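Moving on, here comes chain A:
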Amino acid sequence: MGILEVKNVGKRFGGLKALDNVNLSVQENTVHAIIGPNGAGKSTLLNCLIGKLIPDTGSVMFDGQSVLGRKPHEINQMGISRVFQTPEIFGDLTVFENVMIPIFARRDGAFALHAFKQVMNDRDIRERTEAMLADVNMLDKRDAHAASLSRGDKRRLEMAMCLSQQPKLLLLDEPTAGMARADTNNTIDLLKEIKAKRDITMCIIEHDMHVVFSLAERITVLAQGTPLVEDVPDNIKGHPKVREAYLGTAH
Partner candidate 1 sequence: MTDHTTDPRTAASARPATASHATETAFLGLGPKDFRLLLIVIALTMLAPFLLNPFPAGSELAQFNAGYPDLMQRFVIFGIFAIGFNILFGLTGYLSFGHAAFLGVGSYAAIWMMKLLTMNVIPAIVLSVIVAGIFALLVGFISLRRSGIYFSILTLAFAQMSYALAYSVLTPITGGETGLQAKINDPRILDPGAGQSLGRANLFGLEMGSSYNLQIGDWSFTFNAGYYLAAIVMLVGFYLAIRLFRSPFGMMLRAVKSNQQRMNYTGLNSRPYTLAAFVISGMYAGLAGGLMVAMDTQVGPERMFWTASGEVVLMTILGGAGTLIGPVLGAGMIKYMENIVSKINDNILHQWFSFLPDGLEDALVAIVYPFIGKGWNLTLGIVFMLVVIFLPGGLVQGGQKVARLFRRNNRKGGGAESEAAKKQPAE
Partner candidate 2 sequence: MTKSNFTRRGLLKTGTAAGAGLAMPTIFTSKVWGAAHTGFTNAPQGDTVTLGFNVPQSGPYADEGADELRAFQLAVEHLNGEGDGGMMQTFSSKTLEGNGIMGKKVQFVSGDTQTKSDAARASAKSMIEKDGAIMISGGSSSGVAVAVQALCQEAGIIFMAGLTHANDTTGKDKKANGFRHFFNSYMSGAALAPILAKEYGKDRKAYHLTADYNWGYTTEQAIRESTEALGWETVNSVLTPLTQTDFSSYIAPVLNSGADVLVLNHYGGNMVNSLTNAVQFGLREATANGKKFEIVVPLYSELMARGAGKNIAGILGSQNWDWKLENEKGARYTGTNAFVKSFGEKYGFPPSQAAHTCYVQTLLYADAVNRAGSFNPCAVVEALEGFEFDGMGNGPTLYRAEDHQCFKDVVVVRGKENPENEFDLVEIVEVTPVDQVTYPPDHPQFAGGALGECNPGA
């Protein structure tokens, strides 16, 4: 039984079948990638995973509970943290605060009215934040405004924010989209580094093969809204169906 179980999920938009009978299982402590050409249904599937869309059929279970119809903060509280295409961070806040917020969220829940406690007097949070920043080598930038960071540092910060919550599942949505090759490689290194340090489950949605094959332990290929193959990377490489799916389209 995987930590994330997608069963028979189907979704139509008018006459268009975006997802058709998708089955997927992400195992704990693996890096699982979902790939596919443009229009394969990756975004729709992602939106179903995070509760933004409710599928017409099927179920999405995370850690034994359904995620369907839940609000983003509820899904996060279940243990799913999310990395966006372009880093979503709190630009007006300092790096330190950016990391403190997710730690607060994990410790105190979705809402806590600590209006008259002082942030900095909270030793527990402070230490955990410092440790996390040290972990991603950002301690020297702790007082910088997040918006002023370089793109790579923003990605690193976002990753730190997600990891600080010790998620049961880290969801990455095209983490290298629009990046130059050098940046892409940096991101791959960062993810490898993270993976090396801890046990973590990641689910990467990506169309860049290079990224996928560098990281993934298991790959699902999606085409025209339905999973084509699911296997380890070595078997995916050169798989005729995959080749067909990619070459069959405009690419």
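On how the list was made: all candidates are chains of the complex that A comes from, given by their letters.
In this section, contacts are C-beta pairs under 8 Å (C-beta built on N, C-alpha and C of every residue); 3 or more make two chains touch, one makes a residue touch a chain; residues count from 1.
Everything numeric in this text was worked out from a predicted model, so none of it was measured.
Asks: Pick the one that touches chain A in this complex: which of 1 or 2 is it?
Replies: 1
Asks: With touch defined as at the start, can you tell me which chain A residues reach candidate 1 in the complex?
Replies: 50, 71-73, 76-77, 81-82, 88-94, 96-97, 100-102, 104-106, 108, 110-122, 126-128, 130-135, 139-140, 142-143, 161, 163, 165-166, 197-198
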